[in-house]
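A single structure is presented below for examination.
Complex shown without one protein chain; remaining protein chains in place.
On to chain A.
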Amino acid sequence: MKKDSLAQVFARAKSENRAALIGYMPAGFPTLEGSKELIRALIDGGVDIVEVGFAYSDPVMDGAIIQEAAEIALRNKTGAKEVLEVVSSVSVPSLVMSYWNPIERYGVKNFTEALASAGGVGVITPDLTIEESGDWIEETERNDLHRVYVVAPSTDDSRLAKVAGKCSGFVYAASLMGVTGARNSLSDNASELVARLRKVTDLPIAVGLGVSTAEQAASVAKFADGVIVGSAFIKLVLQAPDIAQACKSVTLLARELSEGVRQGRVG
């Protein structure tokens, strides 16, 4: 059975008057098989799109929770091969989220070809600037992969237009200035950033960083096309006594969040 495209997922969410729910889980965390099961649990709970994390030794955009998950994945010797294996097991559209060096080391051409064969639909690159993208643009095009860059509240309007112009699939808007991880409250930065993005792009806009509860998901769903959640899931896995319990908790949270992204547009 052919998976939906990203565009189909965002279109369906729009027709249902809701935001899409995007869940992040690193490959190889807490084990290679465990990460596949956790991703199935995310999807069971209603996650529409999956970000498969490629663990990296120096994750400067990540807070303590994802750093811990990355360390565990690296101890399990998770590399490109394992990341691609996890991608190929995912039943909804999946993107790889990776810092740049592991991709450069694998080879841009090799990585994009291998990801396309594994059934991945794109790559999110949090530390790749458009100026350094070089043959990344060409190779992702050639392999029909979406390129997702991450923009921030500090990104000015002219740069937003340039970066969004190189994105495809969707634009990742960081809700705040900072690293990944749950926050008690989200500022107005996210809605302002999305409003500025709307002026320069017709692509769907997904908001991430700091979202952990159904209430936050609902508030973000009011103005964004997608809500991205990562650390909140990982925290549950770190707290769970075993993988079965972890999967249950992850599904429960995904279900709550999935209700959240539906409530945002009501009334």
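In this section, a contact is a pair of C-beta atoms (placed from the backbone, for glycine too) under 8 Å apart; a residue touches a chain by one contact, two chains touch by 3 or more; residues count from 1.
FYI, contacts and distances are computed from a predicted model.
> Consult the UniProt record of the chain that does not appear here and report its protein name from "TRAP transporter large permease protein", "Tryptophan synthase beta chain", "Stage V sporulation protein AD" or "Cytochrome b".
The record names the chain that does not appear here as "Tryptophan synthase beta chain".
> Just name the one of A:P126, A:G169 or A:G230 that touches the chain not displayed here.
From the options A:P126, A:G169 or A:G230, the contact with the absent chain belongs to A:P126.
> Please pick, from A:A41, A:V150 or A:L203, the residue that touches the omitted chain in the full complex.
A:V150
> Suppose we count only contacts with the excluded chain; which residues of chain A make the list?
56-61, 63, 67, 71, 74, 79-80, 100-106, 126-129, 131-132, 149-156, 159, 163, 174, 177-179
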